[in-house]
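Every protein chain except one is present and positioned as in the full complex.
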Amino acid sequence: MLILECPYCGVMADETDLHGGGEAHLKRFGPGSSDDDFETYLFHRKNPKGVHFERWRHVSGCGKWFHAARNTMTLEVYGTYPAQTYEPPKDLVAKIKKKHPEWGGYE
Amino acid sequence: MRRYSAFAIAREAARYHTGWERAWKSPKPKKKYDVVIVGAGGHGLATAYYLGKNFGITNVAIIEKGWLGGGNTGRNTTIIRSNYLQDPSAAIYEKARSLYETMSQDLNYNVMFSPRGVMMLAQTEHEVRGYERTAHANALQGVKTEFISPQRVKELVPIMNINGPRYPVLGALWQERAGTARHDAVAWGYARACSDMGMDIIQKCEVTGVRQANGVVTGVDTTHGQIDCDKLAMVVAGNAGHLADMAGFRLPMESVALQALVSEPIKPCIDVVVMANTVHGYMSQSDKGELVIGGGTDGFNNYTQRGSFHHVEETVRALVETFPIISRLKMLRQWGGIVDVTGDRSPIIGKTPLGNCFINCGWGTGGFKSIPGSGWAMAETVAKGEPGSLAAEFGLNRFSEGRFIDESVAAGVAH
Amino acid sequence: MSTRLAQGGRLIDRSKPKNFTFNGKRMKGYEGDTLAAALLGEDQMLMGRSFKYHRPRGVVASGAEEPNALVNLGQGERFEPNQRVTTTELFDGLYATSQNHWPSLEFDVGVVNNYAARFLPAGFYYKTFMAPKAAWKHVFEPIIRKSAGLGQVPTEADVDRYEHYYYHTDVVIIGGGVAGLASALAAGRSGAKVLMMEQTHHWGGRAAVDGGEIDGQSVDAWIDAAVAELEGMENVTLRTRMMASGVYDHGYVLGYERVADHTPGDGRPRHRLWRIRTKQIVTATGAIERPLSFAGNDIPGVMLASAVRDYAVNWGVSIGDRTVVVTNNDDGYRTALTLKEAGMEVPAVLDARAEATGPLAEAARAAGIRVEAGKAIAKVHGGKRVTGVSVCLQAGEGSTLEEIKCDAVAMSGGWSPVVHMWSHCGGKLIWDEAQAHFRPDPNRAPTSHDGEAFVVTAGTASGAMSLAETLEDAYAAGKAASKAAGGKAIRKAGPKAEAEAEQPMAPVWIMPQGAGPQKRMKMWLDYQNDVKVSDVQLAAREGYESVEHTKRYTTLGMATDQGKLSNINGLAVLSDALDQEIPTTGTTTFRPPYTPISFGAIAGEARHEIFQPIRRTPMHQWHEDAGAYMEPVGHWRRPYCYAKPGETNEQAVHREVLNTRENLGLLDASTLGKLIVKGPDAGKFMDMMYTNMMSNLAIGKCRYGLMCSENGFLSDDGVVARIDEETWLCHTTSGGADRIHAWMEEWLQTEWWDWKVYVANVTEQLAQVAVVGPNARKVLEKLGGMDLSKETLPFMQWADGKIGEFDARVYRISFSGELSYEIAVPASQGRAFWDALLEAGEEFGVMPYGTECLHIMRAEKGFIMIGDETDGTVIPQDLGLNWAISKKKEDFLGKRAQQRSHMTDPERWKLVGLETLDGSVLPDGAYAVGEGNNVHGQRNMIGRVTSTYYSPTLKKGIAMGLVLHGPDRMGEVISFPTVDGSNTVIKARICDPVFYDKDGEKQNV
Partner (left out) sequence: MSNAVSALQGASFDGYCKVEEAGLTGMITLRGDLASDGVAKAVKAVTGAAMPGQGEVTEGAKGRVGWMSPDELLLIVDHADAAAIVEAATASLGDEHSLVVNVSDARAVYRVKGAACREVIAKLAPADTSVMQPGMLRRTRIAQIPAAFYLEDDETAVLVCFRSVAQYAFDLLKDAVEPGGEVF
């Protein structure tokens, strides 16, 4: 039963107030893209045992999408941040790296 | 292998059961095998069994990082059915179901296949039409199902409230020869048979790397050292993506937790398996008397084998509404299993970008019921190097072509 | 015999007798009794039968760990099977019956299994019952099912109510024994918000039974003082009768409060499930005594030594007149001393340790009790009740040295901390050699959302076995937890007790050590499931070496107590059989709940009318009053049809169709989704959302549009209206409003966040009525107001204005093919508007119509329906909707997907009309067959029915379907096999899907 801090409302939201949306920072491929790129965009998901950047919507709160860095093995949440970005905030990446030096970083 | 029978038990009873031999051996790995199978769950063991039985390939190792049958084979709600809508699904699940019919005799191990019947309730007009469609398709697919009336539902399950205030039961899709089996016994029975054919089941042995040369697999590195092989079959749940990573390819898949629970045991009260998709719950009663209940999957990637409680709540309230007498019964135990879900929620069986490396994964919530069919199809794929008819449509390439096998269409999801 | 003592019983009030019934016999106990204590007080030692062999079973424990004494409690609508008597509070009128026997508890036919036990070892069923094949389902399984199971099946619906409660706190303390109290004092003094829960109805746990002093007071006095201090703290909440059933991720704890189990029918909720979020958890859950494994250790009268002591001290109940104590540790002596003090006989203490020299052993000797070191029980005598024991050397093979007559045996095999709450969320254990138990490893605690440990253990739950250590450990735990939760540091010292010297315990896993197979077959590990030492050894011999294999093969620890008494002993036996250390064997996984919790509590308030929300339109009540047959559409309920008295639903639907086509029909269309899309970039956005071009829609006009998923599949449709330069209004399907709203927001927030577009869902702001039929304009003109003439408001346009006194937005659109206006008014006026239309429409033959009529009329017109023609695998091109897919646009959601090879495959099935040769109605979901079989041996299918109805207008069956090469095969006849058992095939001709008014003359008038 996760709790995640909604970066817009500032509340610790219960999992039941949230809706998970899978991997974050997907790059959309539209008309003109290769079959491979399009398949990757729609179906290939990072499914790491460890640090995962993912999307959540504060569905029964403010209704906004945000991103979270979460560990799929321990469920630790390293941080949440607004969705309007192409990659995770640098300080968050640094914080995770500090905690888990063996982590390969965000790719 | 000494055969199991009532006579064997009587003979052993005379000497206080001290004479039973091991059900499977515990060998050290050899240097090389014709086929190495990663994963000694139901699917991996069934793959090995049919490699031996159907193709005479017995120089096989089955490598397991934990204990055999310890993944989803031993954590599911044991339902076996084949009332699927799409042709390839109906084919492989019906193959599996028919193999379950004779599995106890084939393996000389009682897996307690109980064809008690599975019903899927239709509780909206939309669901009625969806299941009528499935019944039509099944008739042409050679899967025996029928759409039954609410009265027949009530006769089969007297404890059901078919006139609930919220969703009256409008009928059900009924598969009479579907049912349940003892999940652990399926793994143990296959393991015993594989061991008897001379295959090596190596438990507590984790794969740490996949060896390859010139785009072709040559073996695996494990916590027990290097093991060479001509062919490699990856047959794991929850770890398929991890293994694929080692072999250098990606899978269109995510891993999530699926919830299940059982009640305390009571005397028999429900003789069939009931699935209610509109309200998200399904229930049967084990031979021990426990109500075995399945819930939903969590909406986030998770490898912890723990899940969230709210799915349990959702499922239980649906079942209390459907079966009012269970309200004062109690939940004994809840658990989570990690299931791999693909882009169209159907499995992947077939070749991989790495030569002589084959994969069988992504069974989602349908893994247990498919075990023998999956093993049969995978064995054929590994033995021949090409998928046979059962596996052909489950290949990885379907995602780039947009050729999905989508079973959710019949699930009565309101649009 | 077991009996109520003349005095004693710290928890009972002898001035308040309570009457109850067990197996029809009227009995008496006291307030404060558990049902177990009351039954024992009435000499009712036999309480049930075991699961497999139906052996007689008496109570063995005094708390939540009890595996044996389960009863059917209550009757009728308050009947509950499998209730543990040790945790059931006695109340007046309690009604209990024993379970799992036939015909009676005393004489149970099922006990034949016991005599055949030798032929029914662990896993026997895997090895037999295989022939003939059909026999399992029809012969063996029914027999097994009938003899298995425990409690009876309830026959009536539950009359009680349940509720949930969300609670947020800093520290949760689980367990109200002295450890929990000490932790709570520390946490409370820190100022942190503390919730403390205790599963029984009294505070203090077992410490008072064991005696001793805390801070110079008796334990009882200290407990009272501690509770009083805690009650005085505003930041501390105390709850009894509340069990922590599970610890979940991120500080989520379930508290199972049994509010009214002991006061049935008093109007309160029976159970309340607390859903707690906390920063820190202290588990002060105590420890559970382990049984010893000796032959006959399951005979009624053999009990845990601590339980024997509990019954004497807490409830003034003696288990027997002569009690032999058997132990491998000093604690067993406390029972001997307690019994002696209470005036009972203790013929001997059999201490399995080579010598018994500790202070407690000396005290026993001083009290005149015979102490035998190095001795063991070779065998317990008796059937339904202990009659004596044979004594042997622990180090030997079990030759009898002497027989001692007794009617009770108190056994103590050492103590295991209750680690469930620690383990549920991933806390790890370490093996403690000295105490021979697993205890929490403080260095490997479960971690929360912040990656920090969030559970600490306190007292015996930590493995601190003496009172002095317990208090010290627990106070420190309370301090640590409150500090981690943000409480302030505290100086005040915690409670103290004198340290007592004890002789170390010695692990004893079977008794005697060299017992042979015959004895091992009589040593029970799991009492309820009848798993014996021999079974575990058999599992190991057969290769079921993993602890999970052994558990599953033997069913050890799978009973309703989930192995609270049996697991450690079973592990030890398994480890011995495998010749490996116990920690190597490891434990099975601890899963919630700690003890079983009711389904009613889990479901909470969600029952009957509030099982799920029902969404109602402003006109809903009218529909119900009119006797409409309602159908669920998402969470909405929509009228399917309005049958009149004497009319079938089918007749009503046909009447509604004809009336609408000939006169005037009204449809409550309020459930249609309505989304406003506004902003400078709204046109661009609309063009991405829809397959057609929406940016060029003229103000005042309407256009039918399609939406696809990124995977290319058709997901929703509806009419879009251009409101002003920057504003569009999108209609979605009834089930689609929230989904499409979320879909739009997702793209705006996560992909095109720099686009200036706002979306608002106004679905519920508006009531919408479709006024349909040749008389539609007439009724509206009669109400007066805006000009709705063909010239002013042509087809596919909209206008704002007044209709009568109602503020209305009128869309000139048609889903039926008739002259039609869809009119939106504020929801608060919806019912009045509906009533006004009905009244004004009377002279024009107005009748409301339902969803089925709607479906038929649209099918007659060849309009697709999302969910019928689509199922998540259909693209617009399949449905001949290419006209609604812009070729000019570079991009829209789904466009790229529709270019994939399978999407452009000419073999995809395409939409056509179908008419049966004989005019009959094709069955729903029917498939058309082609020649031969596919590779799977399945019949080749070449199409399927997507919608099929009897058309009252055309007086024949009409259908739509997706057919291979369908549009190229107009006029061809294809075959649909039936599945109704008649083995018939229905033949249908492929035709244009528009069956009615192909030129649209009716709707354009």
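A, B and C label the chains in the order they appear, each numbered from 1.
The criterion applied here is as follows: contacts are C-beta pairs under 8 Å (C-beta built on N, C-alpha and C of every residue); 3 or more make two chains touch, one makes a residue touch a chain.
Predicted model only: the values in this text are computed from it and were never measured.
Novice: Could you tell me which of the visible chains the hidden chain touches?
Specialist: Visible chains that the missing one touches: A, C.
Novice: Where the complex has a chain not shown, which of C:695, C:797, C:829 or C:975 is the residue touching it?
Specialist: C:829
Novice: So one chain is hidden, and I want to know which residue out of C:756, C:782, C:902 or C:965 touches that hidden chain in the complete assembly.
Specialist: Counting the whole complex, the residue in contact with the absent chain is C:756.
Novice: Considering the whole complex, which of C:163, C:502 or C:746 touches the chain not shown?
Specialist: C:163
Novice: Since one chain has been left out of the picture, which residues of chain C touch it in the full complex?
Specialist: 161, 163-168, 266-269, 272, 275, 277, 605-606, 609-610, 612-618, 635-636, 676, 678-680, 756, 758, 760, 762-766, 805-807, 826-829, 831-833
Novice: Which parts of chain A face the unshown chain closely enough to count as touching?
Specialist: 8-11, 14, 16-17, 59-64
Everything that follows uses one rule, which is that only the chains that are shown with their structure count from here on.
Novice: Which pair, B-C or A-C, has more C-beta contacts?
Specialist: Per the contact counts, B-C leads.
Novice: Taking each chain's centre as the mean of its CA atoms, how far is chain A from chain B in angstrom?
Specialist: Centre-to-centre distance between chain A and chain B: 30 Å.
Novice: Could you tell me the distance, in whole angstrom, between the mean C-alpha positions of chain A and chain C?
Specialist: The mean C-alpha positions of chain A and chain C differ by 28 Å.
Novice: Which residues of chain C are in contact with two or more other chains?
Specialist: Counting only residues that touch two or more other chains, chain C contributes 248-249, 252, 426, 711, 897, 900.
Novice: Which residues of chain A are in contact with two or more other chains?
Specialist: Where chain A meets two or more other chains at a single residue, that happens at 1-2, 35, 38, 42, 74-75.
Novice: Where on chain B does chain C make contact in their complex?
Specialist: 4-6, 8-10, 12-13, 16-18, 20-26, 66-67, 69-70, 74, 87-88, 90-91, 101-102, 104-105, 108-110, 112-116, 123-126, 128-137, 139-142, 146-147, 159, 161, 164-167, 179, 182, 184-185, 188-189, 203, 263-269, 278-279, 285, 287-289, 304, 306, 308-309, 312-313, 316-317, 319-321, 324-335, 389-390, 392, 398, 400-404, 406, 408-410, 413-415
Novice: Applying the document's contact rule, which stretches of chain B touch chain A when the two form their complex?
Specialist: 241-242, 250-255, 298-304, 308-310, 342-343, 399-400
Novice: Could you pull out which chain C residues touch chain B in their complex?
Specialist: 51, 78-82, 118-119, 121, 124-131, 133, 136-137, 141, 144-146, 148-158, 160, 246, 248-249, 252, 254, 275, 424-426, 517-518, 521, 534, 538, 541-546, 548-549, 552-553, 555, 560, 562, 589, 591-593, 596-600, 602-604, 606-609, 611-612, 614, 631-634, 640, 711-712, 715-716, 733, 735-736, 866-868, 870-873, 897, 900-903, 923-927, 929, 934-939, 941, 944, 977, 979
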